[in-house]
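Here the complex is missing a single protein chain, while all its other protein chains stay put.
Coming up: chain A.
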């Protein structure tokens, strides 16, 4: 596998010989361009937004371009696999590179039909690009077939393809894709290839196989490049002090001292921070430490995160309605006619992304300030140029984004604040490139957290114990950031209602892996166990009945029952808990826990998952996503907590914000993938929201007590045990 890298549009065809196949790019006539002739490339570049999904070389090498970010979720392998599958490419000859960041060309309509976007968020990549990549691959194959047909003067219908070869079975003739390069010619038009003309999933040769991920070899040698690793001639280093009170404005008190500080080239004040650019990283950091800044009050100044829940409870209880999120049947009537109602509140503290590579970017603005190059690990976005053109006041086409590997994303890298900051600094220092460096303290203290929230759930049952009504009030900041995941489409509950009520505290917030699904599934799934327990029913059997009209969801539950040996009694100091989550894919999970009643420490010993994600492109990678998602879920459920006092973020680094470490991982995480030919659904965010509820449900079985406030720190667990 060749080293991956990103090229600018102009450079990316020149890197080697071969032929680039311009297919699958809308608005552009399919065409071939020889990559050995620089003049020809230049000519085409002048005429078109040049792009290609694939490049073929005479020696058989095939380069496939990946349009999505790679942050560990495996897009660098799974998307090219889809292309190679339809092209019938020999995978051993395939290498993968990031495509240029041009959404008109490489975007997918997956976010909203008719538009094109490059955006690696919401576990939507595979789902969105499934058809796009396959169609492009099928078109590439068609060009090869067409070329072989005219080379041999045979009808195209008599030809087939196999492992990078076109074959004419009747005459026993074959020609490799590499050999075909010199005979390639473009058909007058390319078939569009509707879904039905692509391969039937049961005929897949590559998709569904556990091949090695293309990005892993360079990730074990230290050669994989993250943007933090970029070094350019004359590069300067920028840092910014942003304080620990979000929204506060700085006044620099010791400018002369900082200006005189060794290596400092420029002080750049921003609305919310003071930037310093220096010759070296150590000089920039030393100057940052010396900054004396007076900070203004802000909207957040009065915020006390651990005391705020009282006011959230009032908002939940108030007569003022919020924004309705779901409404089905008549929930008020169901509650009124109920034989029994249940009400519970669920609380969620702020959580921080903690992606291991702190935010950073490198930008070089040209001397005339008319163009810029950006090296960044980004989840991309609505604006493929990440806000840089606006800051520099230049057209988007003058900004080239060199996408790098992301040292974790989890939603944090779909916000461009750090890229824009870097552009501001780099503009001042043009033409020298600037590396903007966030320390871990910056990254944590000036984080953008999963919002603090409160969920108030009310459920009602009739005289037979049937669940008749379910209402769900979410109180918190950020709309969708707290509201996603309130739907119960797979539970047969006739009357349902969910609403969001706003409470805003001036704290920076952002999507965090699985977004509102974390807090909301915690609430919903715990509520179900509460009711089952009250009725003396087994919580898994209770869910099965509710899922009777959702066969695919039910199948995951049935499978995880078997996988976890749910009905087998565990050791007396352990208990199992179950939870179901839909986040694109459907998943049921079971955990097994124990509790140290002296320290309050919860240990998760095992986790089992049954997942239905439609067609599975790369099974081992899906399992890796489940493992990672569960571990991130355990970490956040048991340990992670950002607290705010007088508006100030109290945590600054990993000694204060602890992540799960190796000694606390479960013995095993076992995933069963249910086979399916349905359109693939995302898998990156289905596991994480299972964890808190499964743990709390196991805890209820084990101790009879309810954990209702995340995270379940030892102190909170002890408090609940003593209650």
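Quick note on the criterion: a residue touches a chain if its C-beta (ideal position, glycine included) is under 8 Å from a C-beta of that chain, and two chains touch if they have at least 3 such contacts; residues count from 1.
What we mean here is this: contacts and distances are computed from a predicted model.
Participant: When you check the chain that is not on display against UniProt, which of "Amino acid ABC transporter permease", "Spermidine/putrescine transport system ATP-binding protein", "Isoquinoline 1-oxidoreductase alpha subunit" or "NADPH-dependent 2,4-dienoyl-CoA reductase/sulfur reductase-like enzyme" does it turn out to be?
Facilitator: Of "Amino acid ABC transporter permease", "Spermidine/putrescine transport system ATP-binding protein", "Isoquinoline 1-oxidoreductase alpha subunit" or "NADPH-dependent 2,4-dienoyl-CoA reductase/sulfur reductase-like enzyme", the absent chain's UniProt record names it "Isoquinoline 1-oxidoreductase alpha subunit".
Participant: Of A:85, A:102 or A:215, which one is in contact with the hidden chain?
Facilitator: Candidates A:85, A:102 or A:215; residue touching the omitted chain: A:215.
Participant: Could you list which residues of chain A touch the chain missing from the display?
Facilitator: The missing chain touches chain A at positions 71-74, 212-213, 215-217, 219-226, 228-229, 231, 237, 262, 280-282, 354-358, 405-410, 439-440, 620-621, 624, 627-632, 635, 653-655, 659-663, 665-666, 668-669.
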